[in-house]
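Would you mind keeping the following structure in view while I ask a few things?
Heads up, one of the protein chains got dropped from this complex, but the rest are sitting where they should.
This part shows chain A:
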């Protein structure tokens, strides 16, 4: 079952005009903001495919920036997000790309401030549903059909087992898991797809583990 809730059909509440070009774009921007952890000083947004061709009419540009400002899909400030970003001292620039990507609605977001930067690629697959396909050049594979979390951690011995122990203690079954890292001992990522929704207390418990820096819900 691709759709599991009545609210996947009646909803989301959103700023128009397009669930994929506007609501989905805002959600991708917001995931980038959440992963960055704070408001960035600078955002470089690259639009591909249908996003690149029709972003102005669909408000994809203001939606992505709204997401980076931490606005939800129904935040009425979305149409004014470019001005709001400017007033907040966030520098925003767009590049329109010709490259043909795997999915017609693709956006790459790069966020910066003095002490960190982040790069994320997301796709908008319809009805406001999104997938994050790349984070800091790591490729992420998600079916999008099951709830999934992303665990950002240091690449150290035993961390995978600590995370899976927490899940096992809460009787959460793992359907698919992927671990990737750039270099030994550096930042690494775990993408875990599970059978049931992961509740807030479990998220907190994982986040509290030593060497885990962040836990994000990728698919509800």
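Keep in mind that, in the parts below, a residue touches a chain if its C-beta (ideal position, glycine included) is under 8 Å from a C-beta of that chain, and two chains touch if they have at least 3 such contacts; residues count from 1.
Please note the rule applied: contacts and distances are computed from a predicted model.
**Q** Quick one: the chain not pictured, UniProt calls it what, "Gsl2882 protein", "Ubiquinol-cytochrome c reductase iron-sulfur subunit", "L-serine dehydratase" or "Acetolactate synthase"?
**A** Of the names offered in "Gsl2882 protein", "Ubiquinol-cytochrome c reductase iron-sulfur subunit", "L-serine dehydratase" or "Acetolactate synthase", the one UniProt assigns to the missing chain is "L-serine dehydratase".
**Q** Looking at the whole complex, which of A:32, A:78, A:189 or A:218 touches the chain that is not displayed?
**A** Answering carefully, the residue with contact to the hidden chain is A:78.
**Q** One chain isn't shown here. Among A:54, A:101 or A:180, which residue touches it?
**A** Answering carefully, the residue with contact to the hidden chain is A:54.
**Q** Sort through A:37, A:126 or A:185 and give me the one touching the missing partner chain.
**A** Residue touching the chain left out of view: A:126.
**Q** Considering the whole complex, not just the chains shown, which residues of chain A touch the missing one?
**A** Considering the whole complex, chain A reaches the absent chain at 1-23, 50, 53-54, 56-59, 62, 74, 76, 78-79, 104, 126-128, 197.
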